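A single protein chain has been omitted; all remaining protein chains appear in their positions.
When the chains are written out, they are named A, B, C and D in that same order, and each has its own residue count from 1.
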Amino acid sequence: MLGTQRKERIDGLAESGGDTTAGVSLAASAWRRLRRSPTFLVGAGIICAFVLLALVSPLLAQHDPALRLLEEQVSRADNEIPAPQPGFPLGGDQYGRPLLSRVLLGSQQTLLVALLATVIGLGGGLTLGILAGAFGGWVDTLVMRVVDVMLSVPSLLLAVSIGALFQQQSQFTVIIAVATVQIPIFGRLLRGTMLAQRASDHVLAARALGVRQRSIVFRHMLPNALGPVIVQATLMLAVAIIDAAALSFLGLGAADTSTPEWGQMLGSAQNFFDTHPHLAFWPAGCIIVVALGFTLVGESMRDALDPKKRR
Amino acid sequence: VQSQRGEDNGQTMVFGAPGAPALFDPFYASDGETFRVTRQMMEGLVGFESGGVEVEPELATDWNSSDDGTKWTFQLREGVKFHDGTDFNAEAVCANFERWYNQTGTGQSSALSYYWIETFGGFAGDDEPSLFSSCEAPDPTTAVINLTRATSKFPAALGLDSFSMQSPTAMKKYEADKVEAKGSGFEYSEYARKHPTGTGPFEFDSYDQNNQSVELRRNDDYWGDKAKLDRLIFKVISDESVRKQELLSGGIDGYDFPNPADLDSLRQQDFNVQVREPFNVLYLGMSQKKNPALRKLKVRKALAYAVNRENLVNANLPDGAKVANLFYPSSVDGYADDVAKYSYDPEKAKRLLNEAGHSDLTIEFWWPTQVTRPYMPDPRGIFNSLAGDMRKAGINVKPVSKPWNGGYISDVNKGDAEVFLLGWTGDYNSPDNFIGTFFGSTENQFYTKPAPWGEKLANRLDAADKEPDPTKRERMYTEINRDLKSKYLPAVPLSHSPPAIVTAPHVKGLVTSPLTAEEFASVSIEK
Amino acid sequence: MTDSSRTITGAETSPVGTDPADTLVEIDDLRVHFPIKRGIVLDRTVGHVYAVDGVSLRVGRGETYGLVGESGCGKSTLGKAVLRLERPTGGSIRFDGTDMARMSGEPLRRMRRRMQMVFQDTLSSLDPRQSVESLLVEGMRAHGLDRDGKSTERELRELLSSVGLPASALRKYPHEFSGGQRQRIGIARALAVRPDLVVADEPVSALDVSVQAQVLNLLEDLQEEFGLTYLVIAHDLAVVRHVARRIGVMYLGGLVEESDSDVLYEQPLHPYTRALLSAVPVPEPEVEDQRERILLSGDLPSPAAPPTGCRFHTRCPWRQPTRCDSERPELRDVGGGHRVACHYAEEIRDGIITPNSVEGNSSAGVS
Amino acid sequence: MLRYTVRRLGQLLIVTVVLSVLLFGWLRALPGGPVSALLGERATEESRARLVQQLGLDQPLYVQYWKFVQRAITGDFGVSTGVQPGTPAMEVFLQRMPATLELSVLALLLAVAVGIPLGYFAARRQGGWLDNLSITWSLIGVAVPVFFLAFLLKYVFAIEFGVLPASGRQAAGIDATHATGFFVLDGVLTTEWDAAWNALIHLLLPAIALSTIPFAVIFRLTRASVLDVVEEDYVRTARSKGLGAMVVRGRHILRNAMLPVVTTIGLQTGALLSGAVLTEQVFNIPGIGQALSLGFQRQDYAVLQVVILATAMVYVLVNLLVDLAYAAIDPRLRTR
Partner (left out) sequence: MALLEVRDLSVRFVRKSEPTVSAVDGVSFDVHPGSTVGLVGESGCGKSVTSLAIMGLLPGRGTEVTGSVNLEGSELLRLSRREFDRRRGKDLGMVFQDPLTSLNPVVPIGLQISEVIERHRGLSRRDASREAAKLLERVGIPDPDRRLKEYSHQLSGGMRQRALIAMALACEPRLLIADEPTTALDVTIQAQILTLLKELVAETGTALIMITHDLGVVAGMCDEVNVLYAGRIVERAQRHELFSQPRHPYTAGLMASVPRLDSPRGQRLAPIEGSVADNIPWEGGCAFSPRCGNALAVCRERAPELETVEQGRLLRCHNPIGAAEMERAHD
């Protein structure tokens, strides 16, 4: 047995261990580095600003974005679109709807579309990934073959294919189309990290302890496999916004445009690009900035979580 | 092609076409992009006046019909040769007619012989009697066409591009009738793809599918005024803003169907924007199949009052668009001015709905996506505008949108769409070509079968078509038009939109046609 | 699959001092083969890695059994198979009389309480997202040992203090400790379910020399306190010799020699064991300067394509032209529970056979 | 190596078969269909029914699929109904493939030619102005929707300044001979230099637009990979041998750093094909991207089938080639 004196000494060491040991948890040190990374700060700033905008936009927008308040000033024949005027700082769109209100409220839909698409994609990917990664064997083989086939079609093609399946085009079809593209990506990613977890010693230890399979998967494997997935999801939010815009551009966006969404505003402004570029610039600018925000945050998180970059 | 390289190519015009031609045999075609090309190379017995819709002589110099309207005799122009050097004569005319009439198998598909079926009905050996009976060639310059009955379509229908005269020798040599259904489409003959042979001012040079351009060259042996251009190139540019940019950057010399929004700026930059006489109609269709409320005349009238067509034309339609009072433009026979007009009156609409017992009427309003048509340049805008109007009149609108080819057309044609947007571009000057196709059947998009007058209307249209006496016929059509607006109102005509055509300032001599049937023989480039 | 080795029955090879009643783990002809898979749609098995191929041994209750061998010879796989973390391809594992090889599902899970593992890599074997408390409680919970909060709490404190950690460690996370402390946590986790058997797979090889000694001492203390049985796996013969009373030497999936640790050091019989012993450096210049080194040529062959006959014959300085490359030697008792798998063990011991130079390697032989 | 290739080709075959079944079912599930497309707005129920029968679309799906497979094996995928009506779909694909390839290859070349050197130098001067500038550039490049960038480029260079053509592959007036379908190559082969030049300047804007994302990915990966490799032990070994800077850079750093980049280049084909759909639309380039979007708009089963299937095959094949190339430069894989 250890003598009491030595025990105490070791106790003391353990007490002081927290601040002297070299290893600091991955998450904590990642966060420490993130807080100092200008990339992250800029990105997070952008995202916060836009999320805030989306939340307060109903208060900021003075008009109902669906109403054609300036319809009289629209003339197809003379190519007239309402100019900025009192009460309408940005004028109207090609149907005479208030542009500023649409740009403001567009933030809600755009973020929602991106978020839902990513959440659905993530959900699907998680399910596939967990199935494949947790069970292995033929489940893994089967799931991965499905994923392979999905991945063998270039992403936009897949999105367009899925989008075209729906009779009525709506924001919902856009979400599903964009989400479908993400499923195999998340699935593969998660499977990889899950498999790595499955072979890891701490999972082996849990198994040796007789912990139940379900609890091993959800308490030990999943939480540790999620890091890269979360990073990917952040990056995917940017991709989702851009993909949704591309679908709108190809004519697969929501048919009903009364609720504004930037991608769809940009898509429908393409015919006016030469003569009324501001119709495209506002939504495009917003898309680029938000996408940039998510990309910055995702990239900086990836860097921060990269064990190679520690030190 | 190679041989001409490096030399001065003389006058070349590049025209931006919105779509690719399917083939170069107009008989099997029914789309404007094919006709745009074949029209330059081929001619029919009759043609349409330059800039108008009236019939005038082309390969036939004169014609007359028997009193019962079943025997048509054509005097043919002399000294006309096909591009392959063979003679155009009465035998060639009959060879063409017989080719059309004797189509078999795939050739009888309405996806191919659409205009034949529309105009002449059936084929040889069909149960259904064809309008065509026989063709005789008593002498080389006289062709006689025998019909089974009189029709209002003659002789104007013969001016349709599908019925252009093509060289029997070439057609035989390159197996023109060899079309096959393959997968979900048709594979055309070598003739139709590479060797179209007509009598027109231009002849076929090449179709560069890699670059999506069709090249024609001048026919130096043309019987009439020779074309001024040496070469005429149609370049396929499907996107309308790209067509505009190409024109601006000098890549093309002109293009069709500009975006109405661009007209103004194009004009300001000295481009020659020519707005054609409208020869189409956009209507608010109503189907009496699903929604019983729409079987009530008062409800339909209420809808007619509810929509603000003036505003629609102003805000959503291009320069030169007009509010439509009838289902066809005034240049067509039988036009009546004194019909019920239904000017915008939401209060009245509400009242009528009340009276009909449908004060809280709910309708499905269908509109198409992924399409623009000459009569409907911006379906979403038009829908938005009309739906707004209807809502103001207290009607609950349930929007239904489908891709044009992704279910819209097929569902509307089944009569499944309660209220919908659709239109028609006329082929030639005949009321039958408009209202005959609309209401000649009771089980189509309008589904007039449940209406007490549905059958009757169809019969009246049929009778008018069969009337050989032009004056009498015109009166019958006028009557029908009046009743259509007041008693029946199966749909609400909305507007006639003129499709425009744009050319660069150096392009001279282009005469537009209401039928969008421009001929480029008269065009020259003056830089 | 190999067929050359036959099961060695317990009676004739029973090691001294471990009569059957006192045997905790009894392994018979254990095989663990990993399929090598390759395929277009569904993977086909194209071969096997013979990680463990016919090992028989027994571990007595309260005893420490040490397992040494070169990297890749199948030590860890054997250890995992004993805990049924790896499914055996063949053979039997009896734990306290119960056959574990065919066990699965809930009974296996419950069985797991009685046998635990301590891992080599101190950081990766602890879930970085769990506090020490939840790491320790987890096993207890899985086996219904945490009946009420208070007594669990007390138990945890006792446990921590017996591995030399302060109670305040409970709320910390693994990364907040040094390597030696983490290994203590790993040991505490294993002990939390009060096992009979602890398999320690290279428990100290990732630690600094000074810390190594702390952990080795701790293991010894705990054995005394809890009456544990150890199966200690290491590649360092000195470590194994220090902690274990009986030592098994493994080579390429098989046990080549097994004996009491002092006997093994004094009189190694198997050529491989001899080479191993002569290769371990000793921190004593005099010893080092006078040592005779038996240098082996070449490296460990691939366990996917083990040599025929004696697995060691490709590197053996005592290799004989007959039998060695054709007949796989059985593990046989040469007296006093000293078992060795070599056809010529006695001849080598008695100096009848002397090492010959193996061609192709200049530095082979005795130097 | 051979086994590996065969194995991968087998996988390609399976992907193709599975995909063809999925595609076939999927296309039939699409609303509308070729009948509407063929008959247009003037269709009647009756003519529709007749056409359905004529085209055999009323037969059970498995019969249709079997027929499709039989024909497909001979390269006959049916005839286009919407994109280039009347032309066999395979021909449509083959005619349009060169345009897309030309565009993608140029875009990839741009991305590689700029991305790799820039990535290397950015890594070597980590934190310097070049590094920060190119990182910013690559991040923004990813955030800008490809089609919007294409619009912008067109607007600025073709319309405002008029220095580059706005659309198409070659001016219609240029009388060029087309032998291979690769216009630039054609021009070079036939020594029609003006045609080659004309085709090249037509490619420039779309290629730049298309290359932004591959550029960003290749640049960043090169940079990260060089940063990793520089810290590897073997680079230290190379330095300890006193080798010259050029040898260390070329043989020891770049050769290793390029390994992941090569794989990414393969993966970028997917991005390029996706981007081509958008770029070709904006620049009216008659390539397969345009064929796809037109095919969807006009419900052209035949063309969609060929194009999606072929695209997937090209994608898988390119990745196979890249993997083989990878194996060729990475000896660790070669001997496996």
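By definition in this document, a residue touches a chain if its C-beta (ideal position, glycine included) is under 8 Å from a C-beta of that chain, and two chains touch if they have at least 3 such contacts.
Just so it is clear, the structure is predicted and the values come from calculations on it, not from any experiment.
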Absent-chain contact - pick from C:Asp299, C:Glu327 or C:Glu346: C:Asp299
Touch residues of chain D, complete complex, unshown partner: 232-234, 236-245, 247, 251-252, 255-256, 259, 329-332, 335
Interface with the unshown chain - residue positions in chain C: 70-71, 178-181, 208-214, 216-217, 220, 235-239, 241-243, 245, 261-262, 265, 275-289, 291, 293, 295-296, 298-300, 360-363, 367
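Heads up, the rule we're going with is that only the chains that are shown with their structure count from here on.
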Centre distance in Å when chain A and chain D are each reduced to the mean of their C-alpha atoms: 25
Centre-of-Cα separation between chain D and chain B, whole angstrom: 39
Sites on chain A at which at least two other chains make contact: 145, 164, 167, 251, 270, 273-274
Residues of chain D whose C-beta touches two or more other chains: 11, 14, 30-31, 159, 281, 297
Sites on chain C touched by chain A in the complex: 41-43, 80, 83, 85, 109-113, 115-117, 119-121, 123-130, 138-139, 142-143, 161, 164-166, 168-169, 172-173, 175-178, 181, 186, 189, 193, 218, 221, 224-225
Contact set on chain B toward chain A in their complex: 240-241, 244-245, 259-265, 311, 314-321, 369-370, 377-378, 380-381, 384-385, 388, 399-403, 406-407
List of chain D residues in touch with chain B within their complex: 30-45, 47-48, 50-51, 54-57, 68, 71, 76-89, 91-92, 95-96, 98-99, 154, 158-159, 162, 165-173, 175-178, 181, 183, 190, 192, 281-284, 286, 290, 294, 297-302
